[in-house]
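Every protein chain except one is present and positioned as in the full complex.
Now for subunit A:
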C-alpha cells in the first residue's frame, strides 16, 4: 500500500510556486522590484504578494494569471511553466471555472434510449387512438368499401319510395329476407316487391338451375308465413335441408343472397317523422342503408340485419317504435342530434 502511495507521489515533481520562480529569475537578472512594478503598472505590495505566492492578498484567478503572464513576458521567460505551477499552487477553495464540465441535471437529450422509446410509444399510441376514433365514431366503411361499394348507392332509399306510407295492418315485414337491402315498401304487394328484385344478379347467379323457374324472392316472400307446412316442405325439397321450416326459409334466403341468416325473433322497428329530419340508418350487414332527408309524415319499417346504427339530425321530430312500443331517444340525443345503435332483439 505504501509502495503504491510512493509510486503515486513520484510523478508529481516538487514545483516551486510561480511567484518564487519569477522572483528567482528577476534576481538572477538583477532587476529591481520597483522597476518591475512600474513596468507592469502594479503596486509594489501586490507584486510582492505575487512573488510570495500569497494568493489571498491578490484579486481573482483571472487577474493573477494575467499578472504572471505579463511578468513572465517582461522577464523573457516562457509563461506556460509558470501558469502550470500556478494551477498547482492556486487556492483549493477557488476552483477553476470549467464551464465545459458543468453538470446539467435536468437536461434531457433526445439521444437517450428511454426518451426515444417513450417518444415512439407516444406516437404509436396517438396513431392507434386516432384510428380507433376514426373507425368507431365516423364509421369508416372498411368492410363496406371493399364488398358492397357498388351496391350501396343503389340501395340507398329513394326519397319517393321512402315517403310512401306504411299501412298499419301489415305485420311481420321484418321477416323479409335482408337481400333486398331496402326498407320494405309495405303498401306495395309482396309479390311485387319480390318481383322487383327478381332480375337481381345475385339471385340469378347463386340459385341452382332447378330453382331458376321459382322466383327466389317469392320464396322469401312466403317466409312471412313460416307456419305454412307446405312451403316448408317445398323448401326442404329444394334445399335438401334437414332443418326446421323457419330455419329452412332463412337458409334459402341465405343461399340466394349470401347473407348471414337472421337469428332469433326480430321485433319490428318503425320510424315515424313528424318533421323534416336528416337520417342515416345502417344495419349490421351493411346491405340496408337509409341516408337522406326525410319529410314530415314519412314512416317506414327497417329491414336488414339488426343492430342498426342510426343518426337523426332532428331527433325531436323522430319517433321510433319497436313492436309497437315507443323507444326513447332522449338518452342518445346531444343538442338535437341523436346517435344510437338499436338492436330490436
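Operating definition for what follows: a contact is a pair of C-beta atoms (placed from the backbone, for glycine too) under 8 Å apart; a residue touches a chain by one contact, two chains touch by 3 or more; residues count from 1.
The rule we apply is simple: contacts and distances are computed from a predicted model.
The chain that is not shown carries the UniProt protein name "Cell shape-determining protein MreB", picked from "L-serine deaminase", "Glutamyl-tRNA(Gln) amidotransferase subunit A", "Cell shape-determining protein MreB" or "Quinol oxidase subunit 3".
Considering the whole complex, the residue from A:62, A:114 or A:330 that touches the absent chain is A:62. Where subunit A meets the missing chain, the touching residues are 40-43, 46, 59-63, 65-67, 69-70, 97, 99-100, 102-104, 106-111, 115, 119.
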